[in-house]
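Take a look at chain A:
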Amino acid sequence: MAENVPVLIGLVLVAVAGTGAVLVRDPVRQSFVLSLLGLALAALFLLLQAPDVALSQLAVGSALTPLMVLLSVRKVRRKARSERREEHE
Partner candidate 1 sequence: MTVARMLPLIVATPLFGAAVLVGAGRRLPRAAAEVLGLLFAAGTAALALAASAALPSSTARPVEWVGGWRPHGGASVGIVLVGDRTGLGLATLVSLLVPAALAYAWRYFDEPPRRHAASFPALVLLFQAGMCGFALTGDLFNAFVFFELMGVVAYALTGYRVEEARAVQGGLVFGVVNSLGGYTTLLGIGLLYARTGELGLAQIGRALDARPGGPDALVIAAFVLVATGLLVKAAAVPFHFWLADAHAVAPTPVCMLLSGVMVELGVYGTARVYWTVFAGPGGIPAPDAHRALLALGALTAVLGAVMCWQQRHLKRLLAYSTVAHTGLFLIGLAVLTPEGIGGVALYVLAHAGVKAALFACVGVLLDRFGSVDEHELHGKGRELPWVAGMFGIGGLALAGLPPFGTALGKAVTEEAAGGWATALFVAVSAVTGGAVLRAGARVFLGLGSRPPGSPEETTGEGEEPETRRLLARIPDSMLLVPTVLLACALAVGLVPGLRTAVGGAADAFTDHAGYLAAVLDGRTTEPAPTPAPHWTTPGVVWGLLATVLAGVLALLAVQRPVRGEPVRWTVPLRRLHSGHVGDYVAWFLAGVTLLAALLV
Partner candidate 2 sequence: MSVLPYLCAGWLFLIGCYGLATSRNLIHAVGCLAVCQSATYVLLLAVGYRHGGTAPVFSDIAPGSRPVVDPVVQALTLTDIVIGATVTALLLSLVIQIAKRHRTVDPDELSELRG
């Protein structure tokens, strides 16, 4: 049983991070949780003896996906902001 404790902790972290990523509704905040999910998955993969997959997940999950999400939010917000100003005038 003791052998399984690290994997168990990894699973719990992944499940919690995944749940958090769904329940956090604001995309900027969600991007933080998504990057955490990426990190948790990488840790779990290493514990499951898959360093190749962990590397991929790190590369994609910790930098690429959050960056794309943040850039999209920025574009969308910029749009929304100018819309609102327009209505204001």
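Here is how the candidates were picked: all candidates are chains of the complex that A comes from, given by their letters.
Criterion: a residue touches a chain if its C-beta (ideal position, glycine included) is under 8 Å from a C-beta of that chain, and two chains touch if they have at least 3 such contacts; residues count from 1.
Bear in mind that the values here come from a model prediction, so they are computed numbers and not experimental data.
**Student:** Which single candidate from 1 or 2 touches chain A in this complex?
**Tutor:** Only one candidate touches chain A in this complex, namely 2.
**Student:** Looking at the complex, which residues from chain A come into contact with candidate 2?
**Tutor:** 1, 3-4, 7-8, 11, 14-15, 18-19, 21-23, 25-27, 30-31, 34, 37, 41, 44-45, 48-53, 56-57, 60, 64-65, 68-69, 72-73, 75-76, 79-80, 83
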